[in-house]
Every structure is written in C-alpha cells, then in structure tokens.
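Removed: one protein chain of the complex. Kept in place: all other protein chains.
Up next, subunit A:
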C-alpha cells in the first residue's frame, strides 16, 4: 500500500476508480426518484418469495436438531429440537467431515485465487491491449462456456487414474485453475473502469507490462477481483459433478462427503443427512450474511454488460 501511494500514477488510478463508483450511485439515485412505489400486492408476492427461499434453509436447521424418528413422524416438527450436538457427532463418525471441510477450503481457495489472477491478466489483455486475433480469441473464450463438463470427464478420469491422482486434490484443482466466465467478467469490468491513458502514461514512463499489471491494473481491478473471488469460491465449494467422480470417501470435499452420507453403507438416518447439509452450507451462509450486499452487487454488475 505505502509503495503504491508514492506513485503518482496510482494516485491517479485511485481517483478514476472512485470516479467510477459515484457514477453508478448517482445513476441509481436518479432512477429511484422517478420510481414507482411498491403497492401491497408487490409486498405480498415478495414476502411469499422470501419465505419460499428461506424456509428450506430454516427447516434444515430444524431437522438437523431432531432425531430421525421425529422427522419421519407427521406432523413434521417446525421448531428446532435438542439433538444438534448428537447429530453432529454422528456425522463426524460416519464421514471424515473435518478433512472434507479442510479439503473444500483448500480447493475453493486455490481455485478462487488462481482464477482471479489469471482472469484479471487475460481480461486486461482482452480489454486494453492490441494484438492480432484478439476478437477471434475472445469469441473462443466465450464459446467454451457452452461446452458441458460431461464431454471431458471420461478422458480426464483416465488421465487422473494414469497419473495416480485419483482421490488427490490436484485432480479437482487443476482443471478449474481458470474459467472462461472469469476472463469475460474481468474483461467487461476493465474495459470500462481502466482508462487507456493510464496505461499509456505508464508505458511512457518506461514501465514494462508486469509493472503495469501490478501498479495500475490490480489496484483498479481490486473491487471486481474481490467479487469474482467470492463467486468462484462459492461455485467451487458447491461443485459436485467432477469431484464426485475424481474423489472418494477417503479424501472427499464437503459435497462428496454429503453424497456419502446420503447413500453408502449406513442405513440412511435422515436427521444425519440433513445435519451434513447444514455443515456443508453454513460456511457459505455466513459469508452471505456478512457480504450479501457485495455479492448481490457483484452478480448484478457482471450481468448487465453481457
């Protein structure tokens, strides 16, 4: 930080980054002044939608604190019970939840950081640098988003078994090191937020590309990088298809462990399965509770321009 403030270029960068923000706020305020007031019917619909969205989450908490018998005997309980601790113990007995949580944290952090860094580099190149084949390559990036993961799992599975990577975390990390969505997201952000004059000025001062990345692009891209990091973390934490194939219960991510609770050798105890779901979801719900506004802002910011 201190390094950066000495640098007049970066001070300029910060000015323009701040200038970009009031732009949006002012725009929204303009719109809001002329907006119609919501009527009672709108409130009714929204309250119903909010209840439908939140009820399954609430019921997860209820069922996680009850016994199997209580859940399967109608009428289904609507208030939390007293068995949460017992259920958690059984979850930990049945699957290696500590390992699963650690694994998911490792995988999601790794994937988030590398996606953000690589996507920022590529997004910057596509947004602001001139090179031959730029538009064609950008089209390729966007087109790859439509390829379903199903098309690559069979060879990937053969590759990881040949490399003896089955059940090792690198088999789920490496294919996700960077995603087309991230590249596109950063490109959209940087085309608007990064004035070309800044780069030209830095070039005139003799800065090479890596210096420009570090001192100009990263400081300006920081808000978008944070949002992208969160989105990728959530996605990676929740990813199911490929981890389910590449890992097993010896070294699972949380989602794979959940699948193990749901089926597997144990007689299925519904309270235990739901408790597992609670454990898997709680970390992300906490993140949402704290950063909900930023996440909402990020999703909406990334979407309009596309």
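By our rule, a contact is a pair of C-beta atoms (placed from the backbone, for glycine too) under 8 Å apart; a residue touches a chain by one contact, two chains touch by 3 or more; residues count from 1.
By our rule, contacts and distances are computed from a predicted model.
Novice: Quick one: the chain not pictured, UniProt calls it what, "Heme exporter protein B", "Sugar ABC transporter permease", "Aspartyl/glutamyl-tRNA(Asn/Gln) amidotransferase subunit C" or "Urease accessory protein UreF"?
Specialist: Missing chain, UniProt protein name: "Sugar ABC transporter permease".
Novice: Taking the entire complex into account, which one of A:60, A:87 or A:103 touches the absent chain?
Specialist: Candidates A:60, A:87 or A:103; residue touching the omitted chain: A:60.
Novice: For the chain that's not shown, point to the residue among A:110, A:124, A:185 or A:218 touching it.
Specialist: In the complete complex, the chain left out is touched by residue A:124.
Novice: Applying the definition given at the start, please give the residues of subunit A touching the unseen chain.
Specialist: Residues of subunit A in contact with the hidden chain: 8-9, 12-13, 15-16, 18-20, 22-23, 28, 30-32, 34-39, 42-43, 45-46, 49-50, 52-54, 56-57, 59-60, 63, 71-76, 118-119, 121-122, 124-126, 129-131, 134, 137, 141, 144-157, 159, 174-175, 177-178, 180, 183, 192-193, 195, 197-198, 200-201, 203-206, 208-210, 213, 234, 237-238, 240-241, 244-245, 254-255, 258-259, 261-263, 268, 270, 273-274, 276-278, 280-281, 284-285, 287-288, 292-293, 295-296, 299-301, 303-304, 306.
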